[in-house]
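The complex appears here minus one protein chain, its other protein chains still in place.
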Amino acid sequence: YNFTYPFSSSISTANGSALVKIGNTTVICGIKGELTCPPSDAPNKGYIVPNVDLPPLCSSRFRPGPPSEQAQVASQFIADVIDSSNVIQKEDLCIEKGKLSWVLYCDIICLDYDGNLLDTCVVALLAALKNARLPEVTINKETDLAEVNTDKLHHLNVSKHPVSSSFSIFDNTIVIVDPTVEEETLSTAMMTVVTDEDDRLCMLHKPGGSALSGEKLQDCISRAVTRHREVSKLIEKVMDSFEPDK
Amino acid sequence: MPVDTKRVRGPEESQSPLLFLPSIAKKSVAAERGRQDGRRRGQADVRPVFARCGLVSQAKGSAYIEAGNTKLICSVFGPREAERKDEAGASSGRLLCDLRFAPFSCPNRGAWIPSSEDKDTAQGLLEALRPGVRLHRYPRAQIEVNVLVLENDGSALAHAITCASMALADAGIEMYDVVLGCSLRLDGNSFLLDPTLQEETAGEPGAQGSVTVALLPSLNQVSGLQADGDMREDTLAEAVRACMEGCHKLYPVIQRALLRAVHKRASPSES
Amino acid sequence: MAAVQVCEAEKVYIMHGVRDDLRVDGRGCEDYRHMEIETDVVSNTDGSARVKLGYTDVLVGIKAEIGKPKPAAPDEGYLEFFVDCSANATPEFEGRGGEELGSELSCTLYKVFNNVNSLELRALCIAPREHCWVLYVDVLLLQCDGNLFDAISIAIKAALFNTRIPKVTITEGEEGGAELELSDDPYDCVRLNVENVPCIVTLCKIGHRHVVDATLQEKACSVAGLLVSVTHKGTITCVRKVGGGSLEPESIFEMTETGKRVGKALHAPLMKLLRDEEAQGKQRQKVGFLG
Amino acid sequence: MRETPLSNCERQFLLKAIEEKKRLDGRQTYDYRNIKITFGTDYGCCVVDVGKTRVLAQVSCELVAPKDNRPTEGIMFINLELSPMASPAFESGRQSELHVTLNRLLERCLRNSKCLDTESLCVVSGEKVWKIRIDVHVLNHDGNIMDAASIAAITALCHFRRPDVGIQGEEVTIYTPEERDLIPLSIYHMPVSVSFSFFQQGTFLLVDPCEREERVMDGLLVIAMNKHREICSIQSSGGIMLLKEQVLRCNKIASVKVCEITELINKALENDRKVKKEGGKFGFAESMAKERITALKSEIAPVEMIDIEEKAEDIICRTGAPCDTVPSPVVRAPGTGQVGEGLQNAWGLDEVEEEEEEEDDIEQGGPEKQPESETITSKKGDVVVISDSEEEEVVILHQGVEVKDFREEMSSGQKQATSASKKKKKKRKLAH
């Protein structure tokens, strides 16, 4: 592994934010909560809207304009991770059934692209969610309008801690953990395993590429489990060191 | 209605919780003599600035600047082969500027698609930078400047100018001089130099205005000037002078940051 | 922007001329070209004007529509600007070519009108938080021969002068909601106070002097210019540096000074002209687009 | 990708054939190609083949707010998609001229002819109406897309059933098909378009041109008509001048063709209804030609699961449990607002390097405790740079990065070594 440096930075305009650096890859995640009507098919749920942006700023391979295919795939990956792992119970985001709920916009921007984007994004998302605080909202019974109390801030209830580990595979023989951008382009396949704290898998994402046997898969999974322990310990420590300050 | 099919979509409408704040009388900034962060009005008081070069490993040059809560990151790519080949680009290079605000950079969430105002800010950035760069040294090439505002707490354009010129210098692009930006808010009869977002938006209605100046400090040339609001000619002149003074205060800091970056580049080869 | 190629010798000629306060077309440094203004040229708008400045030709139409006020200013109406650079003006605008210039022009117009004094926005409010008038200002470039900003700003002022917004009365609807009723009488309308609407003066630095109302040739000789928008009282609502060069601080001060002086002098005859034209009323011979 | 251009001799051959009243596929001048309509398993979905041209139509619906000026009318939305599958010349995401023309023609044929009773789609006046959306995908382009699309669209509309709604006070509930039967749309008439192509300045006329013929034609006349011989839309394009008699003749032909096609559609609908009622097999799976040599079907294939579990267990056991002991991350005292720490390497790398890392850590630990980012404060106008802490810090942070870069170079060799060792490990496992 390269080094992991999660800096939980404080962007005061966002409800929660985190800057994470793995090796040279740097990613910032900002969370902003807004109020909306809950979806009609699930009136007791809120929304989580993750989007990954790869601006031309982070590497010369990205062009300005609408998000590239890679950014879209990364966005969908993060959305799937949120769905599969239940990192936040969407029911927790509901304020009043059928009337009002939170929508969390999780905007993830890559500042420096040097491979292993997905892992960095997942760590950034998790750290930002853990550090996000939303104001209290009550519905005024008389006027039927929402009232926001910015003095009372609540943490989100982060129920699961998914951590992802990416591997670069070279022809079913060599497996490299935490690949850099060079290693990613040279590899014949990529694989990302997302695990949670109960050692269950949330995601086994291998978008094609050279084939891998079941044994090899198992090997990667057990590495991912170990990796999960390291990373979650790290996030916890960072969060702990934060709390006394506030 | 066109929908953005290239991003994960949320609900069709959502409102910022800030709109639902119980309507407590907003704290009036103007009533106080001083400023909220302890700086004084009318004085060339710039917020503490933290600047650093060379953060983005993939870019030719990059810079990060933090002034108060305003945080910006900038990276520079190029010179590389120009994409548009028209006659105008034959003799001198093209400078391309892209300035974006992160969706979470403002109190109200912004959209991903840049508004025309963002484009205008980028245009202002381009006009301020262009006089400082020796573009004729890069015929048929283009230099790309990308600025991302991570958090906007006022004076975003001014700091974007400073940050971008640092990144250009870090990338080793030939320049006449660094370009420094400074902005000012005219509130009533007093100046607020390097205003915060609150100072930019709040204030008494009436005599108001804002001025942003870009300066080439060692040549003493103004490379960019934008002002709006309602002001007299002499107040404008005074405001421009105040901004220039602010730029000069910034100058040694930027110089130091650049020097440090050069030292850093030189040292690994020695060791 | 539509640019012309000017050779070195011509540049020197123009620069020397400017130094001696004599320009290619015989004007002095602070003189405008011949200007023609006609209002009420497009019948299906609420206000319109056409301005010809030399060969520059712009048409402005204003449409008033009822909209919702912006949450930040619930008791004010607002203006929307759109500048259309059609391929009519120059073939360079074909396709998407004119888009950039158009958005730059409209952004500047937003800035120019971004202050409380230039237009009484409160008068455009119908019901706070609910309804207000939105003025859609559409600018069409018919021909470009330099100094677009000035021509557009004058045309907008004339069109705003010409704008008539129908009166609106609010009645209680049967279900408790307010209903809006537009007055049918074309003479029962609101006029806007355009006294304070600023005009833009663009100054181009050529050599050591600066000129107003530069033609395309003159523009090609200057490295930088300053755009100053001035009200009739002489206050400045917007300043922008344009062009790729830089300016000395002293010359900026000089240029704003000139801008203010020229701008202030521009307002009085303009208002007089507009009033005269209106006074002629129906008898006025419409020139229209054939003239 | 670009379309393969048509060669001159091909063009001449085609024109010559038309002059001799012959067509490539052996049809007569006024003949249509074979029209085949098949339905999907769900309502409002059909595939129409006109010769080799194939079009898929799907109707869907949702509740939306009506348009302000038409508060009691439902909305009909038509979207024709030229899928890149149909022809290499079609690009996805870009609106070509052909695309716009066809969309507009289809809209005029269906929406402007008011074939659908939009008022019956109103649920709550001014608040909720049904929006009927017709998606037409062109799957294979062999000429005369317009006719195929119009047949597909109207057939899908006739086939479609929308769910029933109930209104209780302000609540609008949509019933599932199990609760209440689905309701068909009320269709006033069935407009079908017929295309005529003209050659040699209008001297020769062909019905239902195929792709080759479309490429050599001079002009096109599209007439949309229903079986009551009411013209719904008519458009000529291609810049030919037609005589009045020619248009009238086309009209006559069209009325005959439309009747035939309507008959066919009704028959197909009837057939589908019957099959559905009898509980027989239907859907695309059934409509697939069994007799073709290119097609094959298989019955339900069982998958044995006997030793799956053992196999899975086996794999897991062989790889062994992940190591439980995790090196604890080194956490330094947090600074004023930012925390940064390095994590030690977990496995594989040499001890020497780990030592080196620790050295970094120590170096880094020091300054980071100090407050960050104070550069200038101005006192009475002059600049004082409190740069000691910052300078040091910047230096260190940079060193962090550089050391890493440096290490990367250094350790690239090691990395290979580690991966090689991994490889060995795996081989050993396999050898078990």
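By written order: A, B, C and D. Residues from 1 in each chain.
Note that a residue touches a chain if its C-beta (ideal position, glycine included) is under 8 Å from a C-beta of that chain, and two chains touch if they have at least 3 such contacts.
Note that in this section contacts and distances are computed from a predicted model.
*Asks:* Refer to UniProt and select, among "Exoribonuclease phosphorolytic domain-containing protein", "Mediator of RNA polymerase II transcription subunit 8", "Exosome complex component RRP46" or "DNA replication complex GINS protein PSF2", the name of the complex member that is left out.
*Replies:* UniProt lists the chain left out of the view as "Exosome complex component RRP46".
*Asks:* Determine which of the presented chains are touched by the chain that is not presented, and list them.
*Replies:* The omitted chain makes contact with A, B, D across the full complex.
*Asks:* Using the touch definition from the top, which of D:28, D:41, D:96 or D:176 touches the missing chain?
*Replies:* Checking each option in D:28, D:41, D:96 or D:176, the one touching the absent chain turns out to be D:41.
*Asks:* Could you tell which one of A:11, A:28, A:202 or A:238 touches the chain left off the display?
*Replies:* A:202
*Asks:* List the residues of subunit D that touch the chain left out of this view.
*Replies:* Where subunit D meets the chain not shown: residues 1-2, 40-42, 45, 47, 52, 54, 56, 58, 60, 81, 83-88, 92, 133, 135, 137, 139-142, 283-285, 288-305, 308-309, 311-313, 315-316.
*Asks:* To test your reading of the contact rule: which positions on subunit A touch the chain that is missing from view?
*Replies:* Considering the whole complex, subunit A reaches the absent chain at 69, 72-73, 75-77, 79-80, 83-86, 172, 188-189, 191, 196, 199-214, 217-218, 221.
*Asks:* In the whole complex, what residues of subunit B lie against the chain that is missing from view?
*Replies:* 3, 5-9
FYI, only the chains that are shown with their structure count from here on.
*Asks:* Subunit B to subunit D: how many Å between their CA centres?
*Replies:* Subunit B and subunit D have C-alpha centres separated by 41 Å.
*Asks:* Going by the touch rule set out above, which residues of subunit A reach two or more other chains?
*Replies:* In subunit A, residues 24 touch at least two other chains, as defined above.
*Asks:* Specify, in ascending order, the residues of subunit D that touch 2 or more different other chains.
*Replies:* 401
*Asks:* Any idea which subunit B residues touch subunit A in the complex?
*Replies:* So the residues of subunit B in touch with subunit A come to 4, 6-11, 13-18, 20-22, 55-59, 69, 71, 73-75, 77, 80, 98, 100, 102-107, 109, 112, 144, 146-148, 150-153.
*Asks:* So in the complex, which bits of subunit C are touching subunit B?
*Replies:* Touching subunit B: residues 71, 103-104, 106-108, 110-112, 114-118, 224, 226, 231, 234-249, 252-253, 256-257, 260 of subunit C.
*Asks:* Please give the residue numbers of subunit A that touch subunit B in the complex, ascending.
*Replies:* Per the touch definition, subunit A meets subunit B at residues 11-14, 17, 24, 26, 28, 30-37, 39, 47, 49-51, 53, 55-60, 64, 66-67, 72, 75-76, 79, 103, 105, 107, 109, 111-114, 134-135, 137, 145-150, 181.
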